[in-house]
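Beneath this line is the structure, given in C-alpha cells, with notes to follow.
Every protein chain but one is kept in place in this view of the complex.
Order of writing sets the labels: A, B and C. Residues in every chain begin at 1.
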Amino acid sequence: MTIVESEETPLELESAGGQPPAEKPLGAFTRPQGGNGWKDWLFTVDHKKIGIMYGAAGLLFFVIGGIYALFMRLQLSRPGNSILSAETYNQVFTMHGVVMVFLAAIPLGAAFANYLIPLQIGARDVAFPRLNAFSFWVFLGGGLFLLSSMFIGGWWENSPDGGWFAYSPNTGVLFSPSKGIDFFAIGLQITGIASLVGAINLIVTVLNMRAPGMTLMKMPILTWMLFIVQMLLLFAMPVISVALFLLTFDRLFGANFFNVAEGADPLLWQHLFWIFGHPEVYVLILPSFGVISEIIPTFSRKPIFGYPFMVFSGIAIGFMGWGVWAHHMFASGVGPVAVAAFSVSTMFIAVPTGVKILNWLATMWGGRIRFTTPMLYATAVVAMFTIGGLSGVTHSLAAADSQQTDTYYIVAHFHYVIFGGIILGFFGGFYFWWPKIFGYFLSEKIGKSSFWVMVIGFNLTFGPMHILGLQGMSRRIQTYSSGQGFDLWNLVATIGAFMIAIATAMFIGNVIVSRKAFKAGKTPAPGPDPWDARSLEWMTASPVPEHNFDETIHVEKQDEFWHRKWGKNEEGQVVRRATAEEVAHDGSNTNVHLPSPSYWPLVAAIGLPIIGYGLIYNLLLCVLGGLFVLGGLYGWVFEPVDDPNADNHDHGDGQDSYAELETAEVTNASEDTTIE
Amino acid sequence: MFSPGFRLFMGFAGFGLIAAFFYAVVTGDGGGADYLGFIDAEVWVGAASLGWSGGVGDHVGYVILVMFAIVSAGLAIMLTAFRDADSDAVSELNDGTLPPAQSPVSYNYWPIIGAVGLGTLVTGLVTHAAIFVVGLILILTTAFELMMSAWADRATGDPIANAELRNRIMKPVEVPILGVIGIAVAVICASRIFLAVSKSWAIWVAVIISAVVFLSALAFALAEKVNRNVVAGVLATGAIALLASGVASAVVGERDMSHHHGEHSEHSESHEGENGEEHSDQGSHSDMKESDK
Amino acid sequence: MSETTTLGVSHDKLGMWVFLGSDCLLFGALISTYMLYKDRIGPTDLGPEEMFDIPFTSVSSFVLLMSSLTVVLAITALRRNDIRRSRIWLLSTAILGAIFVGGQVYEFTAFYREGLGYTTNLFGTAFFTLTGFHGVHVTVGIIFLMSMYIQSMRGKLTSAQEERLEIIGLYWHFVDVVWIVIFTIVYLFPQ
Partner (left out) sequence: MNAPLKRKITWALGLATFAFLALTGCAGNAPLDTLDPAGRKSEGISDLINPIFVIAGIVFIFIQGAVLYIGWKYKVRAPKKNEESFDGGYTDEEFPEQVHGHFGAEISWTIGPTILMAAIAIFSVGFLLNLDDVDAAPEGATYPDVEVLVVGQQWWWEYHYYLDGIEGANEPHFVTANEIVIPVDQDVRIYTTSRDVIHSFWIPRLNGKKDAVPGRTTPWVIQSNEVGRFAGQCTEFCGLSHAYMRMYTVALPHEEFSSWVDNQIQFRTPLAEDDPNYEGEQLFITNCARCHAINGVTGREMNGETVADSMAMYGNIEEFRNHSDGTLSQGKYTGAANLTSGAAPNLTHFASRSSYAGSFFELYPNAQEIADEGGYLDISENDYARGTLEAWLRNSPKEKPNAQPGQARGMPNLNLSEAQIDLLVDYLMTLN
C-alpha cells in the first residue's frame, strides 16, 4: 500500500549533449531526505510521528490550560481575593476554556486518531500524508498564534477576554477594544482549518484504506468513534468558520452582523456558535469513549459487549448532537416552543450514552478484570462520566436549567464530562498505548498512585462545584463576597485543583523515570502485544516500524488479531492458537515504499499565522504570509517523488498531490487570504 | 555553501534594509524631534520594527526599499536552496570544472519587458502611484527572470537541458500567474463594459458576450478539424475586442448611478464615519488602555 | 499487488466529495444569516427591492449554468481522449465563469455607487458576504480550470488524467448548484 504523491518525475538530463545525468536529481524541488534528527520530525509525513507530535502539543497545551486554571482557582480560593484583577481574570478563564478545548482536548483526540486509525484498519498511512502534516502544522501555528496574544503588544494587554463562547455583542470592537478577540477569532479560524483538513483526510482514510476484508462493521470501536468525530468536525467546522468570519468582518471591516444599532440580532452568534459547539462536545468525548472501548475488553478478557450497539449508539450520539444546540440558550429568550423542543431532544441523548455505559459494564461483567493503570482509568471514566452525564440531564429540563445555567453547577457538569470523561480516558489511553508507541512500559506503581491522586483531586475540585452552583454561585465571576456562603467549597475546589496538578506532574515524571529505567535495562521490552490485546495495531512490533506492517493483513473477523492468537476447543473453551510473537509482524520488511518527507506542508502552514498577524497589525504581513502559502502550495504541487520507481500504483501517480492541493486547501486558504 | 550569487543578493538585501532605515528616519517628521535635534523617536522605532509600531517618514519609499530588501533576500535564499542549478555546485559535481555559459536556446523577450517597465516606472513617477507600482513590478519580474536564466544558462553544459531546467523551474510560476492575470483582465474588462452601458444594455452585452463565447466554442467543437491559425485568430480577436472595449469603457466612465435615497446617503456616510473611526486607528485602542494604567 | 481502494473510488474524488459536504454547511450558515437579516433595514434604507437588477442577474446565472454544461462537455471529450475539444470546452468554461464573476463585480460596483456599501446596513453586510463568498469559490474554480487548461496545453491532460478534470467538474457543479440556491433565495424570493 504505497502512497505516492507527485506527478513530476525528477528531471533527468539525458538530452542531446549526452552529459551524464547528475547523481542527485537536479531541480528546485527535491524532497528532504529523512533520517537525521529534528528534520525528520519537521518534514515528516508519517502519521505516527504526526500523531506523536499532536499528542505532545496537546499535553503541553493541557498543562498551559491547567496553569491558567490553577490561577483561577487561587483567585477564587478566598472571597474578595485579588490575585488576579478583574481584567486578567476574564482573560485567564477565556484562555483556559479556549486552550483546553481547542488546543488540548481536540488535538489529543487527533493524536489518537492520527496514530491509531491507520494501524487499526491495517493501512500504511493516511490517504493524504502531506495534508496530514499540513494539518498538524496549521494547528500548532494557530495555537501558538492564540497564545502569543498574551505577549504581543504588552503583557496581558491583548488576550481574548470574551469567554470561550465569545457572545456578541460583548466581543464587538465597541465593548472589547483590545485586539484579544481578533486573536481569538483568527486563531480559531486557523485551528479550524487544521481540523477540517484533518477530518477530510481521515474520513477518506477510513472509507478507502481498510485492509482487505475489514468491513465497516469489523472496525475497532475506537476507529468507529474517531470516524464519527471526523464527520462531526467536517460539518461543524464550517459553521464556526462562518461565525468567526462574521465576527472578524465586524471587527476589522465594520460589517454589521452583530451591530445591534443596525438591528442585528445577538442571538445569531449564539445559534452559530452552539450549532458548532454542541457537536463539538461530542467531538471531544467520542475519542475517549473509543479509547476505553479498547481498554475495557482487553483487560476484562472479553469481547466488547454488544458491538453493533456500541457502534450505532455512537452514530446516534453523533446525529442527535446536531439537534440540541439551543440547550445552551434556554435563558436567551428564544421562545417557549423552541425551548421545549430543544429540552426534549436533549433529554434523549441520555439514551444512546446510557447504552454505552451499560455495555461497558456488561463487558466487565463476568470478565477476568486486570486492574492495570489503563483499566483503572477506563473504569473511572465509566463512573465519573456518568456523574457529569446525569447533571447534564438535569440541565436538559429547561425549567430547571433556568436556575442552573451560568452557575458553577454547569461548570461542575462539564468538567465531570470533560475531565472525568475525556482527560481520564486519554490518560488511560496513554498508559495503554505507551509501550506500543515508544517501546517501553510506564511504571505501574507511579501510574496507579498518580491515578488515585488525580481521581481524588478531580472529585475534590469539581464535586463541590455542584453545591456552589446550586447555592447560586455564578460562572465567570472574578470574586465573590464572604456573606454568600461560597467560602468553604471554593477552598476545597482549589485544593483539589492542585492535587490534579500534582497528579499530572507525576505522569510527566513517570514518563521520564520509566524511560530511564528502560534505557538502563531495568524494565523489559514490551514486545508486540504486552496486554494481550485485540486489534491490529498490536500485530506489529513495538515501537511501530515506519512502514507499520510488513505485509497486507487480510481480515476475516472483528478483533482479527485476537482470533489469530486464540481459538476455541470442542468444549468451547478459549485455547491458544499462537502466541502474539508468532502472529505479529516483526517489522523487518525493509522493502516497503513510503511517502517521502516534504518541506512544503510546513512552509504553507507557517503562512497562515503570518496572515493572521497581518490582519491584526499590518496588511503588509498578509502579503508575506500569502507568499508563504502560495509558495508552499507551488512547491507541494511540483515537488517530485524521490523514488522514480514509485509510481506504479493507481491512486498514486501524482494525482494525489494535485487534487489534494486543489480541492482542499486552495479553497480554504483562498477563503482566508482573499478576505478583501 | 554560500555561492557568489547568494552573497551578492544578500548584499543587496542588506543595502536595501539600511537604505530603508535611513530613508524612513530622514524623511521622518522633524517636528517631534528628540534625537540629534531632527529625528523623531517614533520613527526610529517604526523604521527598526518595519512599521510594527511607531511610524516612518515617507511610506511609499520605505515600503519599496523594504520590499527590495525582502525580494533580494528571497532570491539569495533561493540561490542556495537551488544550488543544484548553481554553477559552483555543479562544478563540485564535475570535479571542479565550471561549465561554460551557454547561449540560450529560446528567444528572450524579457529585456523588452524590462524596458517597458522602466518606462512605466518613470511615467508613474510623474503621474500616478499605481502606474509606478506596475512599472516596479515589471522591472522586478524581469530582473528575477533574467537571473533565473542566467543560472540556468550555466547549469550544465547542455543548452537544451538548460532551457528545460529553466522552464522546469519557471513555468510553474509564470504560467499560472499569466493565466490569473488573463482572467483578472477579462473580469475587469467585462465589468467595466457593464458599468459603462445602460442598465438594459448591460443585460444585452452579457447575453451577447456569452453567446459569442459559447457559440464559437460550439462551432469549433462541431468542426471536424480547425486550422490552428483560425483558432488563434479568433481568440486573439476576441481578446483584443474585450480588452479594447474594456479600456474604452473605463475611459468613458461609468453611467450615472445615483444614490437611491437622498436622505439615506447621509445616514450611511455618517455611519461609516463612525466605523471608520473605530477601525481606522487600531493603535488608539491600545493607547487608551495604556493611559488607563 | 495492484492497489485498489476499499470503496473503488479514488482518494482524491472521495476527498472532494467529503470537502463539498463540508462546504454545504458553510453556505448553509451564510444563507441562514442572510435570510435572517435581509429584511432588517430601516424605513429609508436600501434593501433588496431597491437594489436588485433581476434580469441581469438571471442572465449571469444562466451563464454560470451553461458553464456547468460546458465543463461536462470538456470531461466527456477528455474521456474520449479528444484533447482538442476538451480544451475548447475547458477554455469556454473558464471564460463563462469569468463573465459571471465580471457580472458580480459589476453588480457590486453598481450597488456601491447607488449607495449600498458593505457597512451601510444589515442587508448590505449580509448580501455582500454571502455573494462574495460564492464569488471567491467561482474564482478558485476558474483557477482550477485554467491550470487544467495549461496542463492540457503542455500535453499533460489526457484521458489518463480524466479523473482530475472530473474532480474539478464536481467542484464546479457544486458551486453552480449553490448559486442556483442563492439566486432563488436571495433574488427571487419575495421580500
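Operating definition for what follows: a residue touches a chain if its C-beta (ideal position, glycine included) is under 8 Å from a C-beta of that chain, and two chains touch if they have at least 3 such contacts.
Remember, predicted model here, so these are calculated numbers, not experimental data.
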{"item": "Touch with the omitted chain, as defined above, among A:T44, A:S77 or A:N90", "value": "A:N90"}
{"item": "Touch criterion as defined above, residue of A:M473, A:A584 or A:L608 at the omitted chain", "value": "A:M473"}
{"item": "Residue touching the undisplayed chain, where the options are A:A56, A:M217 or A:L488", "value": "A:L488"}
{"item": "Hidden partner chain, residues of chain A it touches", "value": "85-87, 90, 161-163, 167, 169-170, 174-177, 260-261, 263-267, 300-303, 305-309, 331-333, 335-336, 339-340, 343-344, 347-348, 350-351, 354-355, 357-359, 361-362, 364-372, 376, 379, 382-383, 386-387, 390-391, 393-394, 397-407, 435, 441, 444, 448, 452, 455-456, 459, 463-464, 466-467, 470-480, 483-486, 488-489, 523-524, 526, 530-532, 566, 573-574, 576"}
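The definition used in the following text is that only the chains that are shown with their structure count from here on.
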{"item": "Centre distance in Å when chain A and chain C are each reduced to the mean of their C-alpha atoms", "value": "33"}
{"item": "For chain B paired with chain C, centre-to-centre distance based on mean C-alpha positions, whole Å", "value": "26"}
{"item": "In chain A, residues with contacts to at least two other chains", "value": "253-254, 262"}
{"item": "Sites on chain B at which at least two other chains make contact", "value": "271-272, 275"}
{"item": "Touching residues (chain side chain A, partner chain C) in the complex", "value": "1-2, 7, 127-128, 196, 199-201, 203-204, 207-210, 234-239, 241-243, 245-246, 249, 253-257, 259, 262-265, 268, 272, 275, 552, 649-652, 655-656, 658-660, 662-664, 666-667, 670-671, 674, 676"}
{"item": "Touch list for chain C against partner chain B, complex", "value": "42, 44-46, 50-51, 53, 55-56, 59-60, 63, 66, 70, 73, 77, 84-85, 88-89, 91-92, 94-96, 98-99, 101-103, 105-106, 109-110, 113-115, 117, 119-121, 139, 142-143, 146-147, 149-150, 154"}
{"item": "Interface residues, chain B side, partner chain C - complex", "value": "171, 175-176, 179-180, 182-183, 186-191, 194-195, 199-200, 202-203, 206-207, 209-210, 213-214, 217, 220-221, 226, 254, 257-261, 263-265, 267-268, 271-272, 275"}
